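Here the complex is missing one protein chain, while the rest keep their positions.
Let's look at subunit A:
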Amino acid sequence: MTRSTQPISSPGRWPHWLHPAAVPKPLRGWVIPVMLLTLWWAAFRFGWTTSQLFVPLSKVVDTGLRMAGSGELAHALGASLYRMVLGFVIGTAIGLAVGTALGVSRLLENLIGPTFHTLKQVSLFAWIPLISLWFGLGDLAKIAFLSLAAFFPVVLNTFEGIRSVPRAHLEVARVFAFGPWQVFARVVWPAALPSIFTGIYLALIYAWLATLGAEYLLTSGSGIGNLLVDGREHFWMDQVLLGVLVVGAVGFALNWSASQLERRLLAWRGRSTAQF
């Protein structure tokens, strides 16, 4: 038995009750957040700071309730999410088409692939000034930018998914005399799906990041990004912190729903071995 697996109660540097392993497992994740919140609370309770930038926790909650009550928060969030979904859908649809075309045809891959790989290296936000000149500063420019953000990961992963279809599977399909459509729907598509999912998942994450970037840089209209920018300009720390919280919550919701969807849609993978 190695040292690391020895029972915790062995005499060590830690007093028994203070040992990190003394905390029950489900509670361990809460220790750091609770400590941070306590510190935050104590900083005001005992007057450690007088900085204007440092707002008490209660004020953030109050601002949240006030903005949620007045509908301001829902409006900003709605505007951001609406643009994000629209850009995401457009970018993903085009990305799926382009990725599939590049994956299926070697000629297209050789013709367009290198250009695509070069363009994808341009850092996403560098497109914003160009897009703003071409599409203005309104929703159209933002949606165009978000589509671009979603487009790249979808193309890349669709392409890779289709290329990774095992040759043996295609040969089996040929033995069964599948038509081109059957080959695509029954062999290529299911095999490529996990990778395509990775692409769509990345597209969601990038679209959300791009939503923020677009709202910072094309500061017209409303959105969560505008909420953050406004808060910073007016030195309203409570509003900025609230914005960060909302951004985090949306990111969490996106991650969670993507993983749920993937589990549901790719459930057949888990069962497939049991059939034989």
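Here, a contact is a pair of C-beta atoms (placed from the backbone, for glycine too) under 8 Å apart; a residue touches a chain by one contact, two chains touch by 3 or more; residues count from 1.
Here, contacts and distances are computed from a predicted model.
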{"item": "\"Response regulator receiver domain-containing protein\", \"ABC transporter permease\", \"TatD DNase family protein\" or \"Electron transfer flavoprotein subunit alpha/FixB family protein\" - which is the UniProt name of the missing chain", "value": "\"ABC transporter permease\""}
{"item": "Per the touch definition above, residue among A:L77, A:L96, A:L217 or A:A258 touching the missing chain", "value": "A:L217"}
{"item": "Selected residue (touches chain absent from view) among A:A68, A:L133, A:V172 or A:L265", "value": "A:L133"}
{"item": "Listed residues A:V98, A:I143 or A:V247, member touching the removed chain", "value": "A:V247"}
{"item": "On subunit A, residues whose C-beta touches the chain left out of the figure", "value": "2, 4, 20-21, 25, 28-33, 53, 107, 110-115, 118-119, 121-130, 132-134, 205, 208-209, 212-213, 216-217, 228-229, 231-232, 235, 237, 240-241, 243-244, 247-249, 251-252, 255"}
